[in-house]
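Of the protein chains in this complex, one is absent; all others appear in place.
On to chain A.
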Amino acid sequence: MPARPRLVSRRTTLAVAGAGLVVLAGCDDRDEPAGDPTTSPSADPDQALVDEVVEQQGRAWQRATKAGAADLAALHAAHLEALGAPTPTSGQAPRIPVRRVEQQLQSALVAASLTARSGDLARLLASMSAAVSQQLEVR
């Protein structure tokens, strides 16, 4: 089981628009504190969700690696790292096309973001889904 991701929780500065305008936001933290590495995983209501996403990211990494899609594999490795998980060292790649795997992953990330209890985790998962959307657009 991977360690609980250490999610960034900090004031967010939103630089908006073409130039000059800056909107400051995120001046409070409604979310629960970022994951404490000393906390038991069972105490984390999002741990099962994270485990599921890690498994799906690992499958996507396997498939991208098998297909020789280095940039895609690097993306999933970065996402796994953000979730506090290593890239898999074993396991079988799914026997479906890379694009299909990525589409499934994108949908799963959106669903996971919607159900995450932690706002920081929801934000991270949404960002991952957008990264996969970009990859689907350029392939």
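Annotations for the structure displayed:
Operating definition for what follows: a contact is a pair of C-beta atoms (placed from the backbone, for glycine too) under 8 Å apart; a residue touches a chain by one contact, two chains touch by 3 or more; residues count from 1.
Definition applied: contacts and distances are computed from a predicted model.
When the listed names "Ferritin-like domain-containing protein", "Imidazole glycerol phosphate synthase subunit HisH", "Cytochrome c" or "CbtB-domain containing protein" are checked against UniProt, the chain not shown comes out as "Ferritin-like domain-containing protein". Mapped onto chain A, contacts with the missing chain fall at residues 8, 10, 12, 14-21, 23, 25-28, 30-31, 71, 75, 78-79, 82, 110, 113-114, 119-120, 122-124, 126-131, 133-135, 137-138.
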